[in-house]
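With one protein chain withheld, the remaining protein chains of the complex are depicted in position.
Right, chain A next:
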């Protein structure tokens, strides 16, 4: 769909500059930003953290905190300026003409109000002429439109009774309630699983095509852009570095930064490059190679149940279901094993159980020659330390009150002690190796960038001299360009130090590059497993196929 160039643009941002009045003086967040949005168009705004893309989105819906100050520029809607400066000028526009979708579908909805009531109050707030009954009818229409099954029943349900994808659909229904001209969608699918993300993006595209609404899509994800955006604005440090039609940006980017962003997106290879002979070998005996060398870690029959939320009085809420059900995995020595799954698949839980951070209902973990009972009453002494973890978000996994040096020294002190004759681990050398300046040792975590923090987390794990490192989505909280560096470091650490790694991720392309063996988890079970190439090129498992198909086509070969 191409924008209608004959009409005046629906939204025009002219030379917009915004300053943030911080305690230490004003900081420029947006610098001289100009772009236009046509009717029936999806405009993608892409950039890494700190690019100012969310601020720009908030400026359009007029939800900026009072500390933001407009230095220059205007935002025009339908030819008339929206005066965001005084915050009151948009009274008739917000909700009615321009509405919003936020990233976190769980946090976007009031947990104490039924979804029907939340849609309905928006319908009433944006169309004051409607009667209660008309509003109810419109609510049901909206819920049906966004694909909520049985809206006449489900409108009475509360947000927690819906799945993540359905909640985001409800949020979209609310955004549509005032029949707006523009929806500002800030990372609308980032909190969703790949397969669900695909469906929600299809819904947004469909809405645009059918109702001629326009969407400003703020995202960090090139995949999302490649799927549905008509045009793209690439932002960096509060400035627009490039804007063009999506195909041009993807195929012939002019700007160096855009090229870097595109190159950093992990690509999935599904072409059948492995020869037929090799396939027959690997498919019949996927672990043939490793039979010669025993695996470093074996987890046997690990099960875990979770408790239903609900009446917490006494102990009667009961076990609601399996978080893990009889999971058996083998981790080969000196290699990286991938555990892939969507949210709720149990991939993080198995990692935490292996690391000794969580107990199972039943199960054994064997590391080298030692067996550990990982159930609640088992003893895991000796397990802790041998297995180290790298968590998803370094901002919360590092103690904010200790300096980097203290954190790392603690890791050396309490890690596995070196056998006589072995070099004790050296903090300085490790920092050099991971690209951390030694001067950072005196800093606290909040004084570091996201990438530096994750490097510290890696150093912390490695300095404890583990046999196994479990990396749980170690790059998901990082920008694409930093992600690639961290992945490279992890890869090198494994080969240099002869450790084994479990890499937990939702990102197939990332896992493919990194891992020799892959386990695919679904609903607490191992759904599929095998050597990486086999899984991506030849696996017949329908679930594995659906995961691969959910990847943006642009980044799959």
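What we mean here is this: a contact is a pair of C-beta atoms (placed from the backbone, for glycine too) under 8 Å apart; a residue touches a chain by one contact, two chains touch by 3 or more; residues count from 1.
What we mean here is this: contacts and distances are computed from a predicted model.
**Q** From the names "Chemotaxis protein", "Paraquat-inducible protein A", "Formate dehydrogenase subunit gamma" or "ABC transporter permease", which one matches the UniProt record for the unseen chain?
**A** "ABC transporter permease"
**Q** Any idea which of A:125, A:202, A:252 or A:437 touches the chain not displayed?
**A** Checking the options A:125, A:202, A:252 or A:437, the one contacting the hidden chain is A:125.
**Q** From the listed residues A:70, A:96, A:300 or A:409, report the one that touches the chain absent from this view.
**A** A:96
**Q** Just to verify: which one of A:13, A:30, A:61 or A:389 makes contact with the chain not shown?
**A** Among A:13, A:30, A:61 or A:389, only A:61 touches the chain that is not shown.
**Q** Which listed residue, A:175, A:367 or A:456, touches the chain dropped from view?
**A** For the chain that is not drawn, the touching residue is A:175.
**Q** List every residue of chain A that touches the chain not included in the displayed model.
**A** Residues of chain A in touch with the missing chain: 61, 63, 94-96, 99-100, 102, 104, 107-114, 121-122, 125-126, 158, 160-161, 171, 174-175, 177-178, 308-314, 316, 320.
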